[in-house]
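The complex appears here without one of its protein chains, the remainder shown in place.
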Amino acid sequence: MHSIPSVRTYVIIWATLTVMTFVTYYVAQIELGAWNIVVALLIAFFKMMLVILFFMNVKADSPLTKLFAGAGFFWLILLLGQFFIDYLTRTWMPEGTMW
Amino acid sequence: MADTHSTVAEHSEPDHTAHSPHLRHHFDDMAQQFDSATLGMWVFLLTEIMFFGGMFGAYTVYRAMYPEAFASSSQYMNPLYGAMNTAVLIVSSLTMALAVRAARLGEQKVLQLFLILTMIFGLAFLVIKGFEYHEHWVDNKVPLFGGHWDYSEAPQFARQAQILFCFYFFMTGFHALHMVVGLGLMTTIFMMARRGTFSPSYFTPVEVSGLYWHFVDIVWIFLFPLLYLIGRTKKLI
Amino acid sequence: MSTVLQDPLAVETPNYLNQEYGWKSWLFTKDHKRIAVLYIISITAMFFIGGIFASLIRVELLTPQGDLVNSDTYNKFFTMHGIVMVFFFLIPSIPATLGNFFVPMMIGAKDLAFPRINLLSWYIYIAGAAFALAAIVLGGVDTGWTFYTPFSSTYSNTFVITAAVGVFIAGFSSILTGLNFIVTVHKMRAPGMTWGRLPLFVWANYATSLIQVLGTPVVAITLALVGLERAFHIGIFDPAIGGDPILFQHMFWFYSHPAVYIMILPGMGVISELVTCFSRKGIFGYPFVAGSSLGIAIIGFLVWGHHMFVTGMSMYASLYFSLLSFLVAVPSAIKVFNWTATMFRGSISFDTPMLYAFGFIGLFTIGGLTGLFLATLGVDVHVTDTYFVVAHFHYVMVGGMVLAYLGGMHYWWPKISGRLYPEGWAKFACLLVFAGFNLTFFPQFILGYLGQPRRYHAYAPEFQVLNVMSTAGASILGLGYVIPLIYFLWSMKYGPKAGDNPWRATGLEWQTTSPPPTYNFETTPIVTEEAYSYHTQKETHVG
Partner (left out) sequence: MQLPLFPEAASAVASSVDYLYFYLTAVSVVMTALIFAAVFFFAIKYRRKSENEIPPPIHGSLKLEIAWSVLPFLVMLTFFWWGAQIFFANASPPPDAMDIYAVGKQWMWKIQYPEGQREINELHVPINRPIKITLASEDVIHSFFIPAFRVKHDVVPGRYDIMWFTATKPGRYHLFCAEYCGTEHSGMVGWVTVMTENDYENWLAGSGVEGTMAQQGERLFGQLGCATCHQLDQQGRGPILRGLYGSRVQLQSGQTVLADDAYIRESILNPNARLVAGFRTDVMPTFQGQITEEQLLQLIVYVKSLAIQGARPVSEQTSAAPGGAAATPENPNTGGKK
């Protein structure tokens, strides 16, 4: 099976995750306009990658596992992306049909 | 394929089963069984991603539609609770990862210790969540039961804010449900560990439950900024 | 081959059917073959329950006034027909029965990767079906199988939550079956069974499983939201507080459009097996037929908006979904062309399964081509929500899926039961199904373009003649379904012994005894050839 990461690695990842939690908390108090949500999501994404790659040990796992882990997010993007193909273009319509 | 059977593998089944009492009959060896189980859990997590994904999708649509109403209702959430819970879950993920590590190395006592710690942090999460729900109830911010709802501080958002609160309760509720299931898994694994079921050659249930636990953690990592940290710089209520 | 061959007249060999007896040996079995049989029994029951509702609908529509039952009852009929047929027959039909039985055998595995989860998925299915049946017994549901909000969430006074819970639960049965197949195909293949050698039925089921795993949870959460909205009177989709009923449709069709590929893809897999076996020839263009299954599974997630062209969705989104809907037609067309080409210079026999395959190719072609009408924006505006749509999806679901299921059942029945069915009756029933089907549903295309809306209890008098034709066809079709049920049951006791490989087919499932032993193969087979290598079969012969 796979190589076993050291306790030290796990603790470093944990520390990073905790720090990022506080970073995301404090960044939210700073006015960045539309960037607030972008930064929040980027941090969340970064944290997620840490959990997936190290805690779930996907980094050392087979390409198949990576493929399946990636497929989930790909499909999530399909779902969201296609919702927004509708919602973002509704206002382009000549009649104001949005309420 | 007609003649493919002409060569036949002399199957050494008795040897395999002799190796481990945990090998099920339809698998060839432990590696195949372990790989199948972990792949199975990943496929299950794929399903879970889409399950929460449906809610995240609907949430995103409404948030884009009513950004201010969403921001206003976020101000009724206590981000300290959210941050605390995030921290608690991250610690539990650490202990879970260490439990899996211990199982792999065959350190039985360490495994049991970390499983207990994981359960304690998991419970702590639910307790904090419970306090939070209680506050919303007292605050009249629960549109779910047709009663406890009062949004007179910001009447312009009164109707649409219900949508965010609905999502808040559905998403955190389903997440809490997953935590409860996770705690059930942990209890089972702990009992198995106490009976000495696991060894460096058989720790599949620990590994698989660990994957599930980390996934539930990841969901919360996204819920935290999406529910608690909208428009915190503005005064909307 | 002689090593595995059994003399058909010999005493029954130990097999999955005679290994153990008694109801416990069935209800607690972990053998994928027995679970498949459990599924066959349960989906057959659900099929006939759904069929009864279909007959009631057709009888009601004999006259335009709507005088047999009142409109409420009629609405419940078509809703229950839809819910039972879609969620409890079509979706589990081939994967949970033929797939469950033959996917492990075709890849040379002893069982699915998770036998206990397999059994669990059957129990979950039964629990879901129990809720759906409870909804019927308690008084029915009248929302249509699509559960559109705000009708379902606010206005309907029927047992919507009960039915939604049933569908929600059944969804997890479907997910678990898909999960099991994915892992099985990845991890349980026999030595030498490379991806390029997988039988096309396995490819089709693998692609189906991907949709089940990725799509089903979304409809589950959507129905959960509707149920919660209904139970607690809060609105996610309620326009009164700013909710968008169209968002429900997006979420619903995100699953429910790919779901039609859950229904048809395994059917296509069956047809690939039938066409090759009864042409005694390898499939034409293997990589394209296999790849098109994956193509359909993936592109199938990009087209759902064609159900929503007149809902007030953005017209740019309509444009996008229309274009991609044409794209998804390409892999389906590839399959039809390749099946036809496979017959070229083959050795074609006219056994019943092959007759079903002919029927499938014809009806699926019509069903697929009329789908293009619905993808075309300007025409869809007129025909959507009319009988044109009803006719189209019945051509695909019944003309395609049900014919493939029946074809597959006839093809594999000798393996499942160890017995042969009566060929004459089988051909007769096949003819009845084909003729009855066309008489039922072809007039509905005309009705649809004339403008008869679907889900109408009473209709304009000038539509009567076509509706009477449709009802007449449905009676023939119904008879065509009952006959196989009778002779399959009959053959279990009185049918002649089938032998291990009555069709002289390739494929690992035919290399073991009929019925197969509990772990399928006495020794794990090693695969050295591509699928459908009929040309190397020369010297072998089965009596």
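Order as written gives the chain letters A, B and C; numbering starts at 1 within each chain.
Just so we're on the same page, a residue touches a chain if its C-beta (ideal position, glycine included) is under 8 Å from a C-beta of that chain, and two chains touch if they have at least 3 such contacts.
Just so it is clear, the structure is predicted and the values come from calculations on it, not from any experiment.
J.: If I consider the whole complex, including the chain that's not displayed, which of C:15, C:44, C:63 or C:376 touches that chain?
T.: Only one listed residue reaches the unshown chain, and that is C:376.
J.: For the chain not shown, which residue from C:27, C:137, C:231 or C:327 touches it across the whole complex?
T.: C:327
J.: Of the residues C:42, C:75 or C:212, which one touches the chain left out of the display?
T.: Within the whole complex, the residue contacting the unshown chain is C:75.
J.: Using the touch definition up top, pick the residue from C:191, C:362, C:496 or C:517 that touches the left-out chain.
T.: C:362
J.: With the missing chain put back, which residues of chain C would touch it? List them for me.
T.: Residues of chain C in touch with the missing chain: 66, 71-72, 75, 142-144, 148, 150-151, 154-156, 239-240, 242-246, 279-282, 284-288, 309-312, 315, 318-319, 322-323, 326-327, 329-330, 333-334, 336-338, 340-341, 343-350, 358, 361-362, 365-366, 369-370, 372-373, 375-382, 384-386, 446, 449-451, 453-466, 533-535, 537-538, 541.
J.: With the missing chain put back, which residues of chain B would touch it? List them for me.
T.: Output for chain B: 68, 155-160.
Going forward, only the chains that are shown with their structure count from here on.
J.: Chain contact graph: line, ring, star, complete or other?
T.: Shape = complete; every chain linked to every other.
J.: Just list the two chains that share the greatest number of C-beta contact pairs.
T.: If you count contacting C-beta pairs, the leading pair is B-C.
J.: Counting only Cα atoms for the centres, state how far chain A is from chain B in Å.
T.: Roughly 15 Å separates the two chain centres.
J.: Centroid of chain B to centroid of chain C, CA atoms only: how many Å?
T.: 33
J.: How many angstrom lie between the centres of chain A and chain C, each centre taken as the mean Cα position?
T.: Using C-alpha averages as centres, the distance is 36 Å.
J.: Mark out which residues of chain B touch at least two other chains, giving numbers and ranges.
T.: Within chain B, the residues that touch at least two other chains are 35, 39, 43, 46, 50, 53-54, 57, 61, 65.
J.: Two-or-more-chain contact residues of chain A, please, as numbers and ranges.
T.: 64, 71, 75, 79, 83, 87-88
J.: So in the complex, the part of chain C that touches chain B is made up of which residues?
T.: Residues 1, 3-4, 109-115, 117, 175, 178-180, 182-183, 186-188, 191-192, 197, 213-218, 220-222, 225, 228, 232-236, 240-244, 247, 251, 254, 506-508, 511, 519, 523-534, 536-537, 540.
J.: Give the list of chain A residues in touch with chain C in this complex.
T.: 64, 71, 75, 78-79, 82-83, 85-90, 92-93, 97, 99
J.: Using the touch definition up top, name the residues of chain B that touch chain C in the complex.
T.: Residues in contact with chain C: 1-11, 24-28, 32, 35-36, 39-40, 43-44, 46-48, 50-55, 57-58, 61-62, 65-66, 69, 143-146, 159-160, 162-163, 166-167, 170.
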